[in-house]
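The complex appears here minus one protein chain, its other protein chains still in place.
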Amino acid sequence: MATPRTPARRKEALTALLFLAPFLVAYGILLVYPFFKGLWMSLHDWELAGNFREFVGVLNYEDLWADPIFWKAVGNTLLFVVMTVPSMTLLALLLALAVNGRGRLKGILRSIFFMSSVFSVSVVTLIWSMVLNADNGLLVPLFRWFGATPINFLGNATFAMPALTVTTLWWGVGLPMALFLAALSQIPPELYEAAELDHAGRLTTLFRITLPSIRNTLLLVLVLQIVGQFQIFGQPHLMTQGGPANRTKMLVQYIYETSFRDWQVGYASAMAFALFLLMLGFAMAQLWLGRREDA
Amino acid sequence: MAAMSTGRRRRTTDLVILGLTAGFALLWLLPILWVVVMSLKPNAELMRSTAGFVPLPFTLDNYINLMKMETVPRWLLHSLVVAVVMTALVLVVSSMAGYAFARLRFPFKKTLFLLVMAGLMVPEQSIFIPLHTMISGWGLHNTHFALIMPRVAVPIGVFLMTQFFRSIPKELEEAAEIDHASRLTVFLKIMLPLSVPALTTLGLFTFIFAWNDFLWPLVSATRADMYTVTVGLASIQSNFAFSEGLGSVMASAVFASLPIMLLFLIFQRFIVAGVAMNAGK
Partner (left out) sequence: MRNLKTFRALALATLLATTASAGSAGAVDISLLRFFGECNTEYGTVTDISKANGECGIITVLTNKFNAENTLGAKVVTQTVEWGAYYDQLTATYSTGNIPDVAVMHASVMPNFSGRDLLTPLSGPLKELGIPSDDFVPAALKNATANGEIYALPFDLHALLFHVNMDLMKQANMANPDGSPMLPKSADELIAQGKKFKEATGKPFIASESQSAEGMMVRFFDTLMWQQGVDVVSADGKAASIDTPEGLNAAKLISAIYSEGLANPALDYPGSEQAFLNGEAGILLNGTWGVDNYDSQAKSGKAALKSYRVANVPQLFANQKVWADSHMWVIPKDENRSAEKTKAAEAFLKFLYDNNYEWSRTGHLSVRQSVLDSAAFKALPHRNEFAATATNATALPQVQNQRAVYNAMITDLNAMWLTGTEPQAALSAMQAGVERVLRRNR
């Protein structure tokens, strides 16, 4: 390898700087700086409206530690992730297997299942609030048919969370399905031909060939889903307002309410930092698991 | 003989699965269909009953009123401007940075790259409060600037582009370097055309993200004439539902979803192709 002359090196570094500048400026001002500013705010009693700021040290973090609603919100968020991620992954995989391959009908079906992911969250929540409404919802005639009283899903302590999960599945299954489809299309056909020669059954093929081949995608989907569903906000904010009795209050929603409803921006910043730490924990766990897999 | 009957059984099973999936797809579409039907019924009728999948009595009043009020078209326009500009900026900024990280030599490159990747760990929800305070200080809320700029520096974009540029064989540029083409020319004339698939994917996902962005526009665009579609529709869900009538709300939702639906239908093959490219890495 030739050692480049210094002026050339310098010129290249300068070029690199120019190429990097737009990103770095935006990154520094609109991501790195706010991150540290948020940390700084979390050490204050800082109000949204008016000019009140008072340094309170770690008081906000002490409050957070003792705040049952915060822990409830963390618990709810985790519960939502646990309910949504596996079902989403499974549904996406099943759909991908079902609509994989050639044919006009399969193409249409792919489009249908993907289509619901392009709607805005407010459209999705509007649709599902209507569908699940106990008064004039889509399911009401069905209940009446059986002579039953329609269930008020969103106001029911037992059903509110599953209702959010179903809504999220309908909204979000498209992307993981597309990821699985992509992975399926890259499995060498020879593997299947070999299986066919062996007269391997459908399930055998699935478990022996298909699933092992898309293992990486499966992991990718899981990671993306965990990260994504952890940040859930629109569905509970618009559909249940965190109710009934805080059963669906999520972490991001609580941060929003504390800052923009109750004005306590400092306290909310402490929560936001806690959210960051939680996500960091996940990321580290994933990294560690990934390393172990590779080893 | 045995092989043939297995093959037939296999084909029958295939058909059954396909039929079941098609049935499931119909169920999947039912809520959308229902909403469209409701948007075509008079509000008074909906007060009585929302049941049924036939838009009778039929009316276009909900859509006509929608156009008369001008609010929803305005929100659509904001969403389009925000999504298009944000997508363009993300593509430019990410591909430039990605090229530098992938191809250029400069001091502290590894450290810098790690620092950028550390940004992947920061969820947007953990910085939206200080961002809000900052942009208040600049007096820039309720502008497109405020809706777009905080979304431009996405480490994931840089990561994707860096990975992609690294996968392009170096020989292609070396030929150009012999011609003493400048770095910029190499970037513009060789690298960018080669990375159309990656750019398409990144662009599409940025666009969909921008279109669906909710928390940030909710706190930044507080003036009704600066709402994006997502925030605007959220604002009318409970506001109108019982005074203006369900039909109007449904018509707004349908109307506001049309552009993104069209876009999806046009670009759907790219989406799957793009995903395939990235998943295949």
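Which chain is which? They are A and B, in the order written, and residues in each are numbered from 1.
Just so we're on the same page, a residue touches a chain if its C-beta (ideal position, glycine included) is under 8 Å from a C-beta of that chain, and two chains touch if they have at least 3 such contacts.
No experiment lies behind these values; they were computed from the predicted model shown.
The chain not shown here is touched by just one of A:Leu43, A:Leu78, A:Leu105 or A:Ala134, and that residue is A:Ala134. Of the candidate positions B:Ser49, B:Thr185 or B:Thr222, contact with the hidden chain is made by B:Thr222.
Interface residues of chain B with the unshown chain, by the touch rule above, are 64-65, 67-70, 73-74, 77-78, 81, 132-133, 136, 139, 141-145, 219-226, 235-245, 248. Even with one chain removed from view, chain A keeps its contact list with that chain: residues 45, 47-52, 63, 67-69, 134-135, 152, 155-157, 240-247, 257, 260-264.
Criterion: only the chains that are shown with their structure count from here on.
Interface of chain B with chain A (complex): residues 3, 6, 10, 13, 17-18, 20-22, 25, 28-32, 34-35, 38, 46, 49-51, 92-94, 96-97, 99-101, 104-107, 109, 112, 116, 119-131, 133-134, 149-150, 152-153, 155, 158, 183, 187, 208, 211-212, 214-215, 218-219, 229-231, 233-234, 237, 246, 249-250, 253, 256-257, 260-261, 263-265, 268, 271-272, 275-280. The residues of chain A lying in touch with chain B in their complex are 4, 9, 12-13, 15-17, 19-20, 22-24, 26-27, 30-35, 37-38, 41, 95, 98-99, 105-106, 108-123, 125-131, 136-138, 140-141, 170, 175, 178-179, 181-183, 185-186, 199, 202, 217, 220, 227, 230-231, 233-234, 238, 252, 255-256, 259-260, 265, 268-269, 272-273, 275-276, 279-280, 283.
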